[in-house]
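Here the structure is laid out as structure tokens; the discussion comes afterwards.
Of the protein chains in this complex, all but one are displayed in their positions.
Then we have chain A:
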């Protein structure tokens, strides 16, 4: 299994290296779908230039990276391409190991359930065989590395690739059961872009499941574990924030990074929902809608964790998707991360309702983004509404995709409990509906 992975890595690195050398790299680096004001490489270079001029990079409104990133590239700026390729490789390998481990656990659980005779008799065709699960880890790595979104993001040197690497390391250490490392990587991810905060819930659920701690609010052991995890998480977050403070000697970065993420002052177009909405917003309602939209990202955490408390890895997938759709400045790199998980849920395909339509819409939108951008910005024959319409459609497609997978997952769980071929009282074939 190591050989195909190595081959994949070599192919992926070659594609990236070739694109770096081509004239396309500059074009890609300017694309608003690929880079946001938060992740643009041009702005990192600007931050470094400001540091060289003796000006605090946070005194202006161009640089919004965290201090650790600027210090990382202070040393690595000449090796930026290698760094970004390495980040992608790390992400892919981490996801590969994660999924491999996860599949083992799934298989073991399935075996126990079969032995305990817990599945209804007609559900045998829903049982997953080791043969079909064998290539899933490789597919996940491939979905990440060869996804055009990831390649574009890497060639544009969007720092989103680094965030993805941190997130995948967090998932890996969670699956491996390392509480401390998991807390540290999660705090790093949170430090980079607030939103991964919501991944606390799946991590906690996973650890509790693994350590046989009952998820019960009346049990002391439950609360004790939460306190332990919170201590590690907040402690490492505190250390990172203080470290950033000592690196720059000021707290300027807090409003410049987190204030920027939360208050969305820069309305540069992107694939998200925020930019045009807040460009057209009545000033009077601005704060209200800002709060609504930001809360929307965090809002789904608790209901999702209640519904999916037995399935923390699917919860991770859902959370990543919700963040990628509803965050203030999404880029295609964020989408690539949750899309890498799609092969893990390949067994759900028989329950998906509109996957064909959704994939067509996603593909069409991806092609239309540059076209309508050109018509608006360069040709002047379209206006902002055209581009906005495409972002809307793209987001609707993403929402449908995610909710479709969620539906399929719940439906499969239902079938695993009640049998696949359900009958009505009168013995005729029944249809399942949500009520």
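What we mean here is this: contacts are C-beta pairs under 8 Å (C-beta built on N, C-alpha and C of every residue); 3 or more make two chains touch, one makes a residue touch a chain; residues count from 1.
Going forward, contacts and distances are computed from a predicted model.
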Can you work out the missing subunit's protein name as recorded in UniProt? Choose among "Ras-related protein Rab-44", "Cytosolic iron-sulfur protein assembly protein CIAO1 homolog", "Charged multivesicular body protein 6" or "GPI transamidase component PIG-T".
"GPI transamidase component PIG-T"
Hidden-chain contact residue, picked from the options A:128, A:210, A:309 or A:414
A:414
Can you say which of A:75, A:282 or A:356 touches the chain missing from this structure?
A:282
Chain A residues touching the chain left out here are 30, 32, 42, 45-46, 48-50, 53, 55, 59-62, 265-269, 273, 275-283, 289, 293, 296, 300, 303-304, 307, 325-326, 376-378, 383-385, 388, 392, 395-396, 399-400, 403, 406-407, 410-411, 414, 422, 424-425, 430-435
